[in-house]
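Have a look at this one.
Every protein chain of the complex appears in place save one, which is left out.
We call the chains A, B and C, going by the order they appear; numbering starts again at 1 in every chain.
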């Protein structure tokens, strides 16, 4: 179970012959992920860790069945890679690539909507349904199987918190990186909706940061919908200054919008427990799940 | 009755304040067409022959109901005018404008398909359902009411034939100019389908010309579908030479494709009577309708 | 508007499509200099905007600069399909492993651009379509989506390429598509698209036909619309274009003026049915004014081949009296240099007839009659 991916998910790796694609294909295979094919134009006929490589997705789908893909191609080619996946009917597309132009991301997301597909990312560590499928670049060892759903805008901070959850004796159902860019395929509300319907998830952790208003909208959603599963959060960037981009393209306070304070306040007003520091998360999870 | 427009049709004139728009608005009103509003950006608040003018279609539709429009704006602005009509939900759009770039026409037609709307033209005299509604620039006096449906790629040649029909004591149900450009919203097959379902039409005349293969496709349709109403045709351009554009942007024989001979042969093989000269049309109509 | 090969190749280069090294020359000695600079052997190619140039002897080869001079001398000033050769393109001679075809054109039935590729290049694509249709790949392009790089890959794959060549060929296809859209091409094609023994792809020939109606978006080409150098129009056609008339030169002796493309074509057809031959197609267009009429008539009067002028007007938006006044103007200015036959019906027909009757011109009722009369006069004159 879990959301977006599970043990049945069959995936194609786009950009499988690059350094990153190659490296993570091995790690994903090691985790048990069903990588059925790879795609790199001009490299059709090769194999990468036993996975056959094709020039196009169309060709790959002529030989294999798949419903997901993970994209490692360089930023200037990511738009086309995503459109190729969409046009060929793939329904879950993880875009690891960092540095995609905003305009390209807007197009990807709009096309995905037309086709009813899910874009995870761009600039995401991907998604992992613990013990079942890892479609991403997160280190597997920090995750233990459990009932906490995690949605996050960052990478290593998520691993930090996942490790804290594990140390506390708890575990994760699915962890989704929605991505660190200003335009991403998923927002927190959409992930919360999925976790709501996932029987293997009992509580949800949101890992937010400065920039945009995804956290405020999540807070409003939780409040207005009377979200039934307990939610906790951590928000990075309370010490950030306005107008400066904090690493992630999306992590920027613009004018008065996007401050950590605004997000924390909104979440607290919606009854979400907001941790002061990552280390507190395990304790909070214990409270949420009703065990100490 | 008739097709595309009838006495209930309410239309907006786009480009109503230009010389052509103004002139033909009066002629259409004289014919009894329900012109409910005009649109010219920057001219909102004016009146043309008693028709109120607005800056945008959105505004016009705030005050009036309409389902059709007729476009007289210059070619560089025609794409936007058509898109505005489509976005605002109009379902029948007559594009009189000549000289629209092919790429713009391709976009107009593709967007119309998405929205389920009908584009008549570009580069068309428009459509007339005789005695009910004239949404076009054809001279009304050449048409008499009757049961012959006419679909044509040209203007004056159509009037020539309509006049011949009238002289022969017959009349027209609806006459549609599909337009003289290589890319048009309607083809002959689509018009034949409409005439098939129109009880006021008993026979159909197609007026074709060199270029493209609309006539051949119409012939194939008539043959394969066993079209039940009698069809006659006239094809202009038997003396045309390859590679030269005969006035209409669409009237050009390219390589071996688009000759009058090919069209005439295909139509005759489908059982369509093809007139040698416009003057024969009345006689042929008499035969089709079973009266001499 | 059909660009000349060297003009098209300039545009191709801008889009990163490889073309042979080469330069244009207007004189034999320039051709020699270019051949020297490039190194021999070279191809010397007549710059005329007509198809089948190769078969018509418009492409010659030279092993030495001197020979380049000679063959350039033979081409320059000659006529190919009725078009004068004013320039030649001198190019390195490519070594050829295989000749392919790639083009983007308008698919009228599907109302979109279509990419056409074939492993049979160097001959006309219609030829291939007729004899070996299985060698042609057609890819219709959704106007709201475009040709993406992975579509281009699919096309290149269908031609049997893989690896590095698959990438370079598909990238070339994609560039030509971008060019077609951005430049409003009605047709652009590379035939032959040469594969060299080293595995590179080079556009040996280049055709680019820009949609005349889109020239307002392309000021660069718009200027050439009325230029003598253009090369795909006869001097009469250029003059007519300057006067805003749709004119096509034909090879008969009956001048024809009509209003509306279909009606004018039908008039030509009628002349042919009567056994005559038209000297032209001249469409006044919609709502013709007296100036247009007089401009058209005087144009035909200046054509020595024309023995009689047949004017066929159906008054709708066009008013017959306006047209009649235009005819009268010509009479007053230059006199009727040739007999004229007028057929005129429709809006303000009576007033038009009256004006012409007073000028001694009889007006006929039917197209048939008018064509018959014109053919008769042409025979007699």
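Convention: a contact is a pair of C-beta atoms (placed from the backbone, for glycine too) under 8 Å apart; a residue touches a chain by one contact, two chains touch by 3 or more.
As the structure is a prediction and not an experimental result, all values here were calculated from the model.
**Student:** Taking the complete complex into account, which shown chains does the hidden chain touch?
**Tutor:** A, B
**Student:** Among A:7, A:63 or A:103, which one touches the chain that has been omitted from the display?
**Tutor:** Of the candidates A:7, A:63 or A:103, A:103 is in touch with the missing chain.
**Student:** Could you tell me which of A:127, A:163 or A:206 touches the chain that is not displayed?
**Tutor:** A:163
**Student:** Return the single residue from A:16, A:150, A:176 or A:207 that touches the missing chain.
**Tutor:** Residue touching the chain left out of view: A:207.
**Student:** Looking at the whole complex, which of A:2, A:15, A:121 or A:237 touches the chain that is not displayed?
**Tutor:** Considering the complete complex, A:237 is the one touching the chain left out.
**Student:** Have a look at A:38, A:146 or A:180 and name the one touching the chain we're not showing.
**Tutor:** Candidates A:38, A:146 or A:180; residue touching the omitted chain: A:180.
**Student:** Looking beyond the chains shown, say which of A:10, A:134, A:153 or A:194 touches the absent one.
**Tutor:** A:153
**Student:** Provide the residue numbers of chain B that touch the chain removed from this figure.
**Tutor:** Residues of chain B in touch with the missing chain: 41-45, 55-59, 77, 80, 83-84, 87.
**Student:** By the contact definition given up top, give the residues of chain A that touch the hidden chain.
**Tutor:** Interface residues of chain A facing the absent chain: 75-76, 98-107, 109-111, 114, 125, 137-139, 141-142, 152-160, 163, 180, 182-184, 187, 207, 209-214, 217, 234, 236-241, 243-251, 255-257, 260, 276-279.
One rule holds for everything that comes next: only the chains that are shown with their structure count from here on.
**Student:** Which chain has its C-alpha centroid farthest away from the centroid of chain B?
**Tutor:** A
**Student:** Where the CA atoms of chain B average out and where those of chain C average out, how many Å apart are those spots?
**Tutor:** 27
**Student:** For chain A, give me the residues that contact two or more of the other chains.
**Tutor:** none
**Student:** Where in chain C do residues touch two or more of the other chains?
**Tutor:** Correct list: empty.
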